[in-house]
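Of the protein chains in this complex, one is absent; all others appear in place.
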Amino acid sequence: MFEHTHQLRVRYAETDQMAYVYYGNYAQYYEVGRVEAMRSLGLSYAKMEAEWGVMMPVMKMEIEFLRPAFYDELLTMVTTIPQIPGREIVFESSIYNEKNKLVNKGKITLCFVNINTKKRVDVPEQLLEKMKAYYV
Amino acid sequence: MFEHTHQLRVRYAETDQMAYVYYGNYAQYYEVGRVEAMRSLGLSYAKMEAEWGVMMPVMKMEIEFLRPAFYDELLTMVTTIPQIPGREIVFESSIYNEKNKLVNKGKITLCFVNINTKKRVDVPEQLLEKMKAYYV
Amino acid sequence: MFEHTHQLRVRYAETDQMAYVYYGNYAQYYEVGRVEAMRSLGLSYAKMEAEWGVMMPVMKMEIEFLRPAFYDELLTMVTTIPQIPGREIVFESSIYNEKNKLVNKGKITLCFVNINTKKRVDVPEQLLEKMKAYYV
Partner (left out) sequence: MFEHTHQLRVRYAETDQMAYVYYGNYAQYYEVGRVEAMRSLGLSYAKMEAEWGVMMPVMKMEIEFLRPAFYDELLTMVTTIPQIPGREIVFESSIYNEKNKLVNKGKITLCFVNINTKKRVDVPEQLLEKMKAYYV
């Protein structure tokens, strides 16, 4: 199964007055995890929009929060794509703190949309090709 | 069952280059919905932290995205508390656009934590009292 | 001179671990102030982009922070346009807390850009017309 690891440091702006990372900010972290996972496959999400005319809106997000993350922590995000994508693509992300404790984990489902028609399309061939190697 | 309606206008900052409200920003909208729902019950979340010493971190968030929301739309958010809170409190929120179409809906589970000990506590009595009237 | 007042409540997401509104979030508040100021003139910034094909990127921002704003405060934002716009438009905003103390004040200079050509253009006639009444 495809798996990618990326590190990210908590910004001051991302904390709230509980001194926790605000729960809504993890969606951004997951986005970074997804994009870097794709980049590691040789795929640029920016090019996907600009050159292939395909964008990937989120359809579903589920996050379970186990413990807070704090300012300036260097978080480790593990992103996997548990099954080969079709009409949808699912990313699962787990975020660990510096003590290697699980901060939270999320499952994000996205679809593929033609940027011009705004209609749903299948997973782009180029993305599918890159993924196939991981799901023999 | 307790239900509260609040309106909120999409800020430019909240859009992304798809021209959609960025999916991660809805967590903020839901937060506003919860806080205004509590205020309508005569409860201030700010006072809850400052005077009762209780904070409410999010334990779980599930959001289903049905259609995008756009810049400057006046969204209507309906927030309910489907069951009487105990160790946890669940809020369900539905966001509608100006055409009264469902944009997305989410279920957020929070717990109660003593601000000083950082230990979980039961739902504060004052909150429970306010809620009881709705769940006879 | 044209002046508009708008109120806005601080969200939890907008605080940081100092328990202050994060300094970077005021740019969003100022944006809301500008947009509501224009709406009060019968001008929709959303339509300006969608129908007139003119967007207004920010060229310069200066903010002086006098005291912090806190979670759940209902802030009052006074937005003025000190001179009649030409190639640029200047907005001055002052934000007051519930005790009517000045939280901060900012001066934001924007220009007008054709959405398609990305070239700078003069202030749209319709906007200029609305403004003239205030600067006889």
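A, B and C are the chain letters, set down in written order, and residue numbers restart from 1 in every chain.
Simple rule for what comes next: contacts are C-beta pairs under 8 Å (C-beta built on N, C-alpha and C of every residue); 3 or more make two chains touch, one makes a residue touch a chain.
In this text, all values refer to a predicted model and were calculated from it rather than measured experimentally.
By the touch criterion stated above, the residues of chain A touching the omitted chain are 11-13, 27-28, 31-32, 35, 44-46, 71-72.
In the full complex, chain C makes contact with the omitted chain through residues 17-18, 20, 22-28, 31, 49, 55, 57-65, 68. Although one chain is not drawn, its touching partners on chain B can still be listed: residues 12-13, 15-19, 22, 24-25, 71.
One rule holds for everything that comes next: only the chains that are shown with their structure count from here on.
Summarising the inter-chain layout, the chain whose CA centre lies farthest from the centre of chain A is C.
Two copies of one sequence, chain B and chain C, touch each other mainly through matching residues, since over half of the numbers at the interface are common to both.
Put simply, the C-alpha centre of chain A and that of chain C have 33 angstrom between them. Inter-chain spacing, taken between the CA centroids of chain A and chain B, is 24 Å. Chain geometry summary: the mean Cα position of chain B and that of chain C are 28 Å apart.
Shared interface positions of chain A, i.e. residues touching 2 or more other chains, are given as 17-18, 22, 24-25.
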